[in-house]
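Note that this complex is displayed minus one protein chain, with the remaining chains in position.
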Amino acid sequence: MNKIVCFGEVLVRLSTNNALRFNQSDQLGFHFGGSEANVAKSLSQFNLDTSFITRLPNNELSKCAIQEFQKYGVETGQCVYGGQRLGIYFLEQGAMQRASSVIYDRSHSGMASLEKGMIDWDHIFKDASWFHWSGITPALSFSAAQAVEEALEEAKKRNLIISCDLNYRSKLWDYGKKPSEILPKLMAYSNVLLAGINELSVCLDIEPKEKNETITDYLEDLYKALKKKFPSLEHFASTLRMPLSSSHHKWSGVLVSNGALKASKTYDLTNIVDRIGGGDSFMAGLIYGLIAYRGEPQKIVDFATAASVLKHSIHGDVNMCEVEEVLELMNQKEPSRVKR
Amino acid sequence: MNKIVCFGEVLVRLSTNNALRFNQSDQLGFHFGGSEANVAKSLSQFNLDTSFITRLPNNELSKCAIQEFQKYGVETGQCVYGGQRLGIYFLEQGAMQRASSVIYDRSHSGMASLEKGMIDWDHIFKDASWFHWSGITPALSFSAAQAVEEALEEAKKRNLIISCDLNYRSKLWDYGKKPSEILPKLMAYSNVLLAGINELSVCLDIEPKEKNETITDYLEDLYKALKKKFPSLEHFASTLRMPLSSSHHKWSGVLVSNGALKASKTYDLTNIVDRIGGGDSFMAGLIYGLIAYRGEPQKIVDFATAASVLKHSIHGDVNMCEVEEVLELMNQKEPSRVKR
Amino acid sequence: MNKIVCFGEVLVRLSTNNALRFNQSDQLGFHFGGSEANVAKSLSQFNLDTSFITRLPNNELSKCAIQEFQKYGVETGQCVYGGQRLGIYFLEQGAMQRASSVIYDRSHSGMASLEKGMIDWDHIFKDASWFHWSGITPALSFSAAQAVEEALEEAKKRNLIISCDLNYRSKLWDYGKKPSEILPKLMAYSNVLLAGINELSVCLDIEPKEKNETITDYLEDLYKALKKKFPSLEHFASTLRMPLSSSHHKWSGVLVSNGALKASKTYDLTNIVDRIGGGDSFMAGLIYGLIAYRGEPQKIVDFATAASVLKHSIHGDVNMCEVEEVLELMNQKEPSRVKR
Amino acid sequence: MNKIVCFGEVLVRLSTNNALRFNQSDQLGFHFGGSEANVAKSLSQFNLDTSFITRLPNNELSKCAIQEFQKYGVETGQCVYGGQRLGIYFLEQGAMQRASSVIYDRSHSGMASLEKGMIDWDHIFKDASWFHWSGITPALSFSAAQAVEEALEEAKKRNLIISCDLNYRSKLWDYGKKPSEILPKLMAYSNVLLAGINELSVCLDIEPKEKNETITDYLEDLYKALKKKFPSLEHFASTLRMPLSSSHHKWSGVLVSNGALKASKTYDLTNIVDRIGGGDSFMAGLIYGLIAYRGEPQKIVDFATAASVLKHSIHGDVNMCEVEEVLELMNQKEPSRVKR
Amino acid sequence: MNKIVCFGEVLVRLSTNNALRFNQSDQLGFHFGGSEANVAKSLSQFNLDTSFITRLPNNELSKCAIQEFQKYGVETGQCVYGGQRLGIYFLEQGAMQRASSVIYDRSHSGMASLEKGMIDWDHIFKDASWFHWSGITPALSFSAAQAVEEALEEAKKRNLIISCDLNYRSKLWDYGKKPSEILPKLMAYSNVLLAGINELSVCLDIEPKEKNETITDYLEDLYKALKKKFPSLEHFASTLRMPLSSSHHKWSGVLVSNGALKASKTYDLTNIVDRIGGGDSFMAGLIYGLIAYRGEPQKIVDFATAASVLKHSIHGDVNMCEVEEVLELMNQKEPSRVKR
Partner (left out) sequence: MNKIVCFGEVLVRLSTNNALRFNQSDQLGFHFGGSEANVAKSLSQFNLDTSFITRLPNNELSKCAIQEFQKYGVETGQCVYGGQRLGIYFLEQGAMQRASSVIYDRSHSGMASLEKGMIDWDHIFKDASWFHWSGITPALSFSAAQAVEEALEEAKKRNLIISCDLNYRSKLWDYGKKPSEILPKLMAYSNVLLAGINELSVCLDIEPKEKNETITDYLEDLYKALKKKFPSLEHFASTLRMPLSSSHHKWSGVLVSNGALKASKTYDLTNIVDRIGGGDSFMAGLIYGLIAYRGEPQKIVDFATAASVLKHSIHGDVNMCEVEEVLELMNQKEPSRVKR
């Protein structure tokens, strides 16, 4: 297996501590996030050779972002420097019945002003075998959407496996195009899709049928509709989150491969530490699983789900877990003895 | 709606962090509390015009207390300066099966030595329409009780709506009078009463009947007894807390208006962040509801209960929530999605 | 004395703690700054009736900014809501021979997109007697510069005293105009000017003469040149900072009124806690002095300088000192006994 | 009742904060642990006269360890100074489905190089009536095992009651002897045994019978087998922990005295603060119970279990609870009201 | 040398961190102070057998205070429990030109309501050879002054050496007596006196002569006057503090024994960490010196001064230094190499 290339925006994450509200805080946690960045870091923790591509301004904050990639072993040598600012998001961590809330401050970033031709894909893809993107970059600006298409073309040319996390964020689509005008064309290049079932209509114009069938049938039907519209698609996955409160969720994952659905067990997530990045950790687990457990869809979805369960126990956006830890949870009988 | 005047003592709150015990702590959280102060701040967060009246010494700690009121928009320009010290309470936050514990250090405070005539009620009530007091001030000293009575007379004269949180604290009544010698006279001025059902006997000499009726019947009977003794009373409310541990409670509220009882749904409070001030946040929600949803008792009790549920997720004594957040919880189908 | 109106941008300040570098930090101090905002808060601590006018987006961060003004007693009821974002600055606190460094992230803010006509000056100036602005707002955008001019016209019409802190920031002037094309016109309205002597040429086209005279003569000559070009000018002040390291400065102030220069004593600032906002604290001290000690220029410059000395001992942008504290330093024989 | 002597190793405990992983931490909690040390501190909190005996190097870290014993009233005047280093353990606190993990760094410690004859047991046992040891010390080195035997002989000679916590740690037994070659000889001196039912085979060569009987019968049979092999044994206790996640356990205790088993109720431990030292807190509760409630085995096991429940709510290794707090939990009807 | 008994009040110390002001703080450092308590802890760190006697209420805060004494090896078994509250002082740490400030909140404490006969001096003095008191206790109340006199009589009866730190606090003398009506009588029992030269007049009615002599002559004359009025006096010491700012002092000590003055060198204290307790650390160093270096007054004053220099580098009220560290500073040629 060669290098996995992840492409997207890295964001400064400024988060309240200990369930404080913004107006009770005089310190904010200073970390980095961004969906594709989170995937890259998690893949690297799984010991896969991973590279992250973004565009960011040349300042001390960017240096910090880059050093965090380096810390976790993600290669960043091909990032492009430029643009006015690094995107930021402010996170107020919820608790109990109080929801977490996010303030995006990411407009005018280096990635938003990215244009076709700025990135040297030829160099980047030399020793790559996988390309990962998400629906966030095309949501930033039209020129960014075009830059994604360029990347996808180049990846396709070289026969890379292409994975996409649809990641629909309604607030971001403000440059005059609807997702469904942009994303289907990009989706057509992709072999692996992670998406919430409610995003498919608005993003890909996939109209679900009547819902009075079982969830299994429903997802298998969705897969057929996707497969028909996007023949390159091989694997469609989705996470199922049921929040009981900010601190307590039910969580599971499903994977449809070759038309057949496999579902993980459902985990009971109490005392959640940090739910941001849960989907990204599933995405990374999915990529790992597709590589390590080819042809074993049950194992793949079990791995991805267990990985994302562990993420909920970890502060920050990133799933700082190794393969052994995921396997331990995935296979365990009696949970959570102290290891000593 | 004109100004709401809250009258009572503001206390320094010195609390342990992160479930530490006092003898494990070398830092204490430094905030402010006090039942009526908490009500005032919450009302101001609900965008009601609110004023707080107290007596406190003229030092830097008092300045901090006043600045915190100002931060949350509570008017404090009519506070009176004097007395030896600011009351303090030390709070050791419990966890799991270990109870929280409070050490009061509030004797000899400015409010304890308050006397009739020290406060210019004429000025204060000029543009007021509501007066809120609690059973704590009359518990501090006989002269403080007399000062409450003076305030109530002045409020009544001007036809203000008067609300009372009975707030029985057995440790405070140490100046030689029993609550039942003092409180009924003060209660007689009041239109709204929040009280625990076990406090009514010791504070107001209201003897509950046999308890083998339903809780609804029981509370409606109590209301009748109260109404008979205190004809001014219009609304009687109570919160029902069932602690399973320091971190897990069941919580609901009831309101009896015009003899008919309305109960909120019962919330399951897991992973409680801070339960101090839960009753005060209900009181503020009740006042808000009585003003905003006049004639809709179910909505009133639902609002007050949802407000107090959110309080449990917030550090400190005060419910730092806005009306929209309360409504969102009150009306929500699926809870606690990240807002982004 | 009626209300003082300060007009400018409020910025989120995100600063490293304890002399850490950005890439050593996982927490950033979360406070608020902005030159004119700092002046307003300091004036309010001096017990002057102060109002702050800005334009900012309607989100939770803005609410925090507003609540901090309220905490310190600054009126903000006439602020205007709009724009994409709140400006931010990141501050890495220096130490010893290592300089502090600032990353501005303030473009596209509510103030940068401010336009003439958005603010109701008629209402704002009703009970005002002083208007304070700085050279930062006209540096943000051409429309913001026009909005400043509008404010100045309105202030002049009502005979308010007008003070200006020139505050030249070379990085901000990027909209195609030079400071000297914009600022002289605005300066013409102003009665009080605080400026570094090196800013006068680039901002106001005031060419200093040969420097082989004494500093006193030099500044008095500058004053004459300023007075000639801007006949409304009455008071010209400047601070003199000589940094020996990030932790050790020499600091003094001068004031030229009616052509005569008064200089404060020079303070030796060792163990500096936070030097950001030093100039703003001098500006506030100057305004206070001009009001409280009219006709006593020595006392005015002594007060302004002592105020700004104290600022260096205080974390954050704002001089949280009261008049008594400034006077105590200004008049003290033996410094810094514990007050007990 | 005279002095209780606890004998074992004190360890530096370096633990992550707030569920952070090691590689997210730039601060580690700095405390002290060690099974027998934890027992000693808890007994002293229960107001029993307690002495701790260990061997440790003469440096500042040891001084800290000693001062923590002194803080909690444990006598340490007879400790012996020597050896290269103080043992350390690094603790990464788990959360949710992620397990806690411990890195031991305790080889070459003062206790590991302890030898027979280094400790003046004659002096120590002068006014003692109880001696407590655990299976950890004999696991450190052969010479340490011999030193334990010496202590046990001396204790037996003086008719002290002897208690043992078996505390099997497989990683420690690396000096060429199996536990079953060492521990039975030491166990033979002991009157009280706390052990997990799975440790008995490897440590004491007690082979459990078929498990198709009830747990009660099973434990009573084990007791018989133990009693037969170790006639000095009077009380055999065990804790039953069922972890659902790192944050949620079921927990109870059993005691077999004179052949009859008493079991405590089963507690539901949600929102666990710190589970390290849970067994030690039970051991201390057991010793207290055996002294205070002689002949009341139900009360003894109830006390030990309630004590250890409270431990789970307390940061660090040590159960910082007093007898009154344990009794309150043990006897309570409605849990966890705020004490005020 | 037998036990040293220190008698006085222990205070909760609540202090701001990192040079923050009270109104910037949401955490306060939680420690303990009190002049005589500080002396006791420092003496115990010097390995002298030390006992502390006070009266304090029976609550969790007192338990913390007692445990801190125990941590540092001070015996507290003879303390008396009673009174309403523990005294508190709030400390805002100054910096640079900004002074530290203290808010006392110590009225109505256990020590203020202490009365003659409450303490069992017979038991306490059994194995004691030194008694230390300060001018603070007689300042609390008339009954406390009487209790001091009782202690002094009992100490005298048993031929203990008696030392006094005059510690004049003008704010405390509010019960209707002047210091000079109370203190001379108490001083008459004492053999060692530490006092500022400006306190002697108001406290002891010792009128200094004309000051146009040298400081040496002046102090020797003072000593003669003291000796004449208080024939028991053997040693008179004073510290000389010259603050240049809150962070920078000059500091030295003098001792007059048998009429001859010895002065320490003058230390330059830059980057002061915490100056509270500086005098107390000198007092403890003086007692240590008088015991360890009897007849070597130069060594005594050098030790006391070096001890108090080190105190300024340590957070909190107490000089956490051992004899070796003091000697190292006292004798050092080149200061402050890293010890490794």
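In order of appearance the chains are A, B, C, D and E, and numbering begins at 1 in each one.
Just so we're on the same page, contacts are C-beta pairs under 8 Å (C-beta built on N, C-alpha and C of every residue); 3 or more make two chains touch, one makes a residue touch a chain.
Computed from a prediction, not measured in an experiment: that's the story for all the values here.
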| item | value |
| --- | --- |
| Residue of A:67, A:180, A:198 or A:266 in touch with the missing chain, whole complex considered | A:67 |
| Residue among C:63, C:98 or C:337 that touches the chain left out of view | C:98 |
| Residue of C:59, C:246 or C:298 touching the missing chain in the full complex | C:246 |
| Sole residue of D:14, D:136 or D:330 that reaches the chain not shown, by the stated touch rule | D:14 |
| Absent-chain contact - pick from D:2, D:27, D:170 or D:332 | D:27 |
| Residue ranges of chain A at the interface with the undisplayed chain | 67-68, 70-73 |
| Chain C residues that touch the omitted chain in the full complex | 18-21, 23-24, 89, 94-102, 104, 169, 171, 242-248, 270-271, 275-276 |
| For chain D, the residues touching the chain missing from this view | 14, 17, 22-23, 25-31, 59-61, 63-64, 67, 84-86, 88, 90, 92, 101, 103, 105, 107-108 |
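Here is the rule we go by: only the chains that are shown with their structure count from here on.
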| item | value |
| --- | --- |
| Rotation angle (°) superposing Cα atoms of chain B on chain E, nearest 5 | 180 |
| Of all other chains, the one whose Cα centre sits farthest from chain E | A |
| Most distant chain from chain C, judged by the mean position of its C-alpha atoms | D |
| CA centroid of chain A to CA centroid of chain E, Å | 63 |
| Cα-centroid distance, chain A relative to chain B, in whole angstrom | 46 |
| Shared interface positions of chain D, touching two or more other chains | 18, 24, 71, 270-271 |
